[in-house]
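With one protein chain withheld, the remaining protein chains of the complex are depicted in position.
Lettered A and B in written order, each chain numbered from 1.
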Amino acid sequence: MLSEYLPIAVLATLAVLFGVASLGVSALLRPNRPTRAKLAPYECGIEPARLPAGERFPVKFYVVAMLFIIFDIETIFLFPWAVGFRQLGLFGLAEMAVFIALVFVAYVYVWKSGGLDWREPAPRRAAAAPPTALEPEAREVVRAG
Amino acid sequence: MLEAAPEMDWLDWILLVARVVVVFFAVLISVMLLIWMERKVAADMQTRMGPMRAGPRGVLITLADGIKLFFKEGITPTLADRPVYLLAPVIAMIPAFLAFAVIPFGTGVTLFGRHVPFQIADLNVGILWVLAMGSLMVYGIVLAGWSSGSNYPLLGSIRSTAQMISYEVGMGLALVAVLMYSGSLQMSQIVASQDRVWNAIPQFPAFAIYLIAGLAETNRPPFDLPEAETELVAGYFTEYSGIKFAMFYLGEYVNLVVVSSIAVTLFLGGWRGPHPSFVAWLWPLLWFIAKVVAVVYLYIWVRLTLPRIRYDRLMSFGWKFLIPIGLLWVLATGAVVVLPDVYGKGALLTGALIVVGAILVASLLWPLIAPRRQSAGETPQ
Partner (left out) sequence: MLAQFLIHPPIQLGPIGPELVLTGTAIVVLLGAAFNPRIGHSTLLLVSLLGLAGAALVSIGLWDWGGELTVLAGMVATDRFAVVARLILLGIAAMGLVYGYHYFRRSGEARAEFYPLVLFATAGMTLIAAAADLILVFLALEILSLSLYVLTGISARLSSVEGSMKYFLLGAFSSAFFLYGVAMAYGATGSTRLSAIAHALAGQTGSLGLALAAVAFLGIGFGFKVAAVPFHMWTPDVYQGAPTPVTAFMAAGTKVAAFAALIRVLETSFQPLTLDWTPLVWTIAAVTVVAGSLIAIAQTDIKRMLAYSSIAHAGFVLIALTAAGQDGISAALFYLLAYALMVLGAFGVVMLVSARGEGRTSLASYAGLYRRSRLLAGLLTLFLLSLAGIPPTAGFIAKVNVFRAAVAAGHWPLVLVGVLASVVAAFFYIRVMVLMYMQEPQDDAEPDRSPWPRVAVAVPAVLTLLFGVFPGIVLGVLDKAAILRW
């Protein structure tokens, strides 16, 4: 069973060897004359600095990551069904339709509540929500989107 | 634990290693030719000459570039995380090669009385292997962006990750549809199931979804936001130079070869095609190469024709169109395959499949061509 993976192991070894050898040989042959300016991080004419506020990103990216997990798992659930769905017949189809419909409900909810919009949502604040300690920092996020 | 099958002797081992080595270098050479082809096609479409000097009609230009990059000075930025920074290009390159391992590029040939298949490994989880390697490729990009210790690579890598995972769902759904139609995860079986008609015809929506998601997965224009020069310099490999840069470049083009090969294998009948009976092992290989070149040509054409898409539209296209349409298409395929078994076969259902497919494709393409209504709160970013 696992012997099927033998050629892949050989290929992986070859690829690793190729990568490491190129790096190594190139390191031996190429010139190496570092200067301070050369080694500085790239920046367009201003002093290079790390991103402000310690690499914080818009929460959008986290939302995308979470949604990806959900939908990727859904897709993975589809795979075993797709292999056996001819034998499962109408029952399997109905079950899968229910499953997909349920995930679809969540999807529609996320869509309607703006989870899939990449634009900044219009400010939607609760009428009398008290200011929290989180807010001042929360504004200092990096605009990467 | 990898155990060799008991019946393997030294000849089998030599054939196995030789097969892998040949495929590996064939992929490298194909990348070389592919880059040349892209430059030539681009030049042709822009009515200029393209590379002419290195080799006949400039065919060795990539080799020349490679040799140049090999001897270039390597720069490690001061803020970089050295070990990760060094490893990232290798990590980005390896999964691309590994993904190619499951693709059948021909029937096989008999050497020294042994059958040598034109496929590195015919895994019974072929499609899943491809998806898994696609996910691993994200690591190289994230690590490169993070370890560079610089702003633009970091932004580029985050963007790239979000983009790749978003389109991976759509791609996965397209693959599920194919899988339902073919009834197997194994690449050789999928090719075998297309002996009468290519999957691209009954599964056209899945094919369209796959091609679009493939563009996003390879970070190619018009989905090349992660390395958009005008915004992010060069995206996640801004800080890379010399051989390390070459490796990212190599990984990206190997990935293009892989995505095109999978498109051919799953949708365009793989290596199948009419051929004369002499030198029977050669023709499938040629058919495969011809089909891959056709798909790659399509990708190059798209690249040269369409402008870069805006990031918010890229994300909303992936999430709001590809995924629902993919889901509906999976259900439609299921219904069309299952219902005839229960209620008897009929031309009605085949017709229904075509209608549903047409509607889905139309709704897939409509947002691209429809005049866009400017809503009140919308401001371009």
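One rule holds in what follows: a contact is a pair of C-beta atoms (placed from the backbone, for glycine too) under 8 Å apart; a residue touches a chain by one contact, two chains touch by 3 or more.
No experiment lies behind these values; they were computed from the predicted model shown.
K.L.:
Quick one: jot down which shown chains the absent chain touches.
P.N.:
The undisplayed chain, in the complete complex, is in contact with A.
K.L.:
With the missing chain put back, one of A:V20, A:M66 or A:V108 would touch it. Which one?
P.N.:
Within the whole complex, the residue contacting the unshown chain is A:V108.
K.L.:
Against the chain that's been left off, what residues of chain A make contact? List them.
P.N.:
These residues of chain A touch the chain that is not shown: 83-84, 87-88, 91-92, 102, 105, 108-109, 112-113, 126-130, 132-134.
Throughout what follows, only the chains that are shown with their structure count from here on.
K.L.:
Please work out the Cα centroid separation of chain A and chain B, and write it as a whole number of Å.
P.N.:
A distance of 18 Å separates the two centres.
K.L.:
Report the residues of chain A in contact with chain B in the complex, numbered from low to high.
P.N.:
2-12, 14-16, 18-20, 22-23, 25-27, 29-34, 38-44, 48, 50-51, 55, 57, 61, 64-65, 67-68, 71-72, 75-76, 78-79, 82-83, 85-86, 89-90, 92-93, 96-97, 100, 103-104, 107, 111, 116-119, 122, 142, 144-145
K.L.:
Given the complex with chain A, which residues does chain B contribute to the contact?
P.N.:
Residue positions touching the partner: 1-5, 8, 16-17, 19-21, 23-24, 70-79, 86, 89-90, 93-94, 97-98, 101, 120-124, 127-128, 148-152, 154-155, 158-159, 161-162, 165-166, 168-169, 172-173, 176, 179-180, 183-185, 233, 238-239, 242-244, 246-247, 311-312, 315-316, 319-320, 323-324, 327, 330-331, 334-335, 337-339, 341-342, 377-379, 381.
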